[in-house]
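Here the complex is missing one protein chain, while the rest keep their positions.
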Amino acid sequence: MEDEVIKKFLYVNRKAPYGTIYALESLEVVLIGAAFDQDVSLAFIDDGVYQLKKDQKTSVDSGAGMKNFSKTYLALGDYDVNKIYVDKASLDERGLTADDLMELVYEDEDDDYKEKSSISIVNQEEIAQLMEQQDVVLSF
Amino acid sequence: MEDEVIKKFLYVNRKAPYGTIYALESLEVVLIGAAFDQDVSLAFIDDGVYQLKKDQKTSVDSGAGMKNFSKTYLALGDYDVNKIYVDKASLDERGLTADDLMELVYEDEDDDYKEKSSISIVNQEEIAQLMEQQDVVLSF
Amino acid sequence: MKFGILVNEGPYQHQSSDSAYQFTKAALEKGHEIFRVFFYHDGVNNASRLMVPPQDDRNIVNRWTELGKKYNLDLVVCIAAAQRRGMLDENEAKRQGKDASNIAEGFHISGLGQLIEAGIKSERLVVFGD
Amino acid sequence: MKFGILVNEGPYQHQSSDSAYQFTKAALEKGHEIFRVFFYHDGVNNASRLMVPPQDDRNIVNRWTELGKKYNLDLVVCIAAAQRRGMLDENEAKRQGKDASNIAEGFHISGLGQLIEAGIKSERLVVFGD
Amino acid sequence: MLHTINKSPFETNSLETCLRFARAGHSVLLFEDGIYGAFKGTRFESLITDSLKSKNIYVLVPDVEARGMRTDNVIDGIKTVDYAGFVDLTVDNKTVQAWL
Partner (left out) sequence: MLHTINKSPFETNSLETCLRFARAGHSVLLFEDGIYGAFKGTRFESLITDSLKSKNIYVLVPDVEARGMRTDNVIDGIKTVDYAGFVDLTVDNKTVQAWL
C-alpha cells in the first residue's frame, strides 16, 4: 500500500528565531508532518541552535511584540518527534552548552514509557552521516 | 526657501545584483532622487561591488531570465550622479580590479565638458570619512 | 523522474522564485514529472494575480500560470502562510469576511500536508529559498 | 525631532517590519514627529488589508493602520515596488485593469520622490531592512 | 554617527564590515538577530571588546529577551537600551546608517 511508504525526513534549521519567520514556519511543517508517520529527524546547525535557547520571552503585547512560539518545541515529543540533533561546534562558537537549551523530552514506549531527552549534541561527522541517510531534506 | 535645502545623500550598496532585487530598486531610488538636486554619493562595499561588474548578460527570455538592468548605471553620469566610491578592500578579496568594472563617466561642466570617470576606488578611511559627512544614508 | 518543488521566497525580491521556475521548466522540458510545486513562506506571494511588473520585465505570476496550464501542474499555495500575508482565493476571502481575493488562476490553496505528501510521493524534493 | 522611516521588508517574514513599527511607536510616544513612513521593496506588503494572521499573533497591517489613525501618520507605499508585487489601491486597480485591490485603509500609494522628500524634510531617516 | 546592525555576526558579514568603517566615537546598536554579537564567550567577543575601546556599543533589550539571551551575560561595556533608548540614540547622533 502506498500509504505505508516510510521515508526519512530531515529538517535542517540554520536560522535564528524571530529575526525571520523561518524557525516558526519550519516548526509548523514539522508538526503537520508528524501526522504522516514518517521517520523524522531535526538538525540544528549554525544560528539554528538559538531556536532551542530556553527562557525566550516576548509576547504580542510586550517586548519585541512578537508571538513567543518556543513552547511548541516542548510539544514535539508528544508528536513522536524525538530525534533532535544539535551541532556541537555551533554551540561552542556561540558560547552555549546543553544547559542553555530547552529540555525537550519524550516517553520511550519501548522502555516502559521512561522520559528521555530528545536532544543529542553531536559532532560534525555524525550530522554528515545523518544527512547522507535521508530521503528528503527540508531546509529553512 | 525650503526648496533650496541641499542635503548630502549617500546610497550604500552592499548586495550583489540579481540574487536579490535590492541593487535594482536602489538604482531606481537614485534615478528619481537625481531630480531633487541634492548632493548625492554612492558607495559600493562588500558584494555591492559586483553591481558594477561589466559584461552582465541576461534577458527576460534567455539565461537567468531576469532583466539586465546594468546599463542603467551607465546613465548615472547624465543624471549628474558622478560621485561613485568603490571600496578597494572589497574588490581585492574578490579578485577584482578597476578593469572589471563598467566605465561610468560624466561630462565635467566646470572643465569644458571633459569626460571624466565617476568611479573612485578608495580605501576604508576615505569611505569612513565620506559616511561621516552625510546627512542621509540610505542602505539597500 | 518525479519531482517536488518548494518555493520559499516571493517574486522579484529574491532570485529563488526565478530559479524555482527555471528549474521546473527545465525538468519538464527534459520529460520529468513535477508532482507538485508548493509555495511556502513569502513564496505564497508568487501567486498574486494583481502583479503589474514593468513592461520590459518578466511577469512571474503569468509565467507560472502558463507553465501550469501547459503541463497541468499542481501549484499549491500554503494556506497558513498565505493567510498571514494576505493571499486569499475567493472561498477563503468569503470565509474570512474579506472583500477581495488575489490568487491567480491555476494556483490553489491547501494545507502543509500537501508539502509532506510531495516529499513522500516525489523521488526528489528540491528547495528554493533564501 | 522629525523622523522619516523606511521599511524594506514584508510582514511576518522579517522582523524589520516589526522593528520599524516598534521604533515608530516609541518615537511618537516620546513626542517626536514622524514626517512619513515609506514602504519599499517587499515592505509594500505590510499594507495588505487581506492579511488574516492567527488569532494569537499580532496583526501587522491593523497595527500600522491604528497607529496611523492615532497620530495622523503619512503611510506611503511605493508605487513601482507595489505594482511588481501585486499591491494596488482601487484607483491603481482600475487603471491597470485589475479586478481587485488590496491596500488597507490609511496607506496611500505614491512615487519614490516621497522617499527622497522624507530624506530632505526629516531630521533623521531610519532604515529597517534585511 | 549611529550604526545599526540587525544581522547575526555568525550568519552574515554586516557586523564585521560595520566595525571596519565605524570611526572612534561612533555608536553601534545591535538589535534583532544582531544581538547575538553582544555576549560573552562567543567567537566575536574579542572583536567587540576591541571595538569598545573606541566606540559605544548598545544592545536592544526586548530583542535579547525574546531570544532567551541574558542581559547579565552581555559583554562588559555594552549598554542596554529599550525602544525608547533606540529612539534617543537616533536623536543624539546626526546620521543613522543601517548595515543591512
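Here the chain labels run A, B, C, D and E in written order, and each chain numbers its own residues starting at 1.
In the analysis below, contacts are C-beta pairs under 8 Å (C-beta built on N, C-alpha and C of every residue); 3 or more make two chains touch, one makes a residue touch a chain.
No experiment lies behind these values; they were computed from the predicted model shown.
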For the chain not depicted, the shown chains it touches: A, B, C, E
Hidden-chain contact residue, picked from the options A:16, A:32, A:45 or A:121: A:45
Residue touching the undisplayed chain, where the options are C:11, C:43, C:68 or C:129: C:129
Hidden partner chain, touching residue among C:8, C:48 or C:102: C:8
Residues belonging to subunit B that touch the chain removed from view: 15-20, 46-47, 50, 53-58, 63-66, 68, 70, 93-95
Interface with the undisplayed chain - residues on subunit C: 1, 3, 8, 15-16, 19, 22-23, 25-27, 29-30, 32, 124-130
Sites on subunit A contacted by the missing partner chain, in the whole complex: 12, 14-15, 45-46, 89, 124, 127-128, 131-132, 134-137, 139-140
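Rule of thumb we're sticking to: only the chains that are shown with their structure count from here on.
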Furthest chain, CA centroid comparison against subunit A: B
Gap in Å, rounded to a whole number, between the CA centres of subunit C and subunit A: 26
Chain centre separation in whole Å, for subunit D relative to subunit A (CA means): 34
Chain centre separation (subunit D, subunit E; CA means) in Å: 26
Overlap residues in subunit C, where contacts from two or more other chains coincide: 12-13, 41, 54, 57, 80
Numbers and ranges of subunit A residues touching at least 2 other chains: 18-21, 64-66
Every chain pair in contact, whichever chains are involved: A-C, A-D, A-E, B-C, B-D, B-E, C-D, D-E
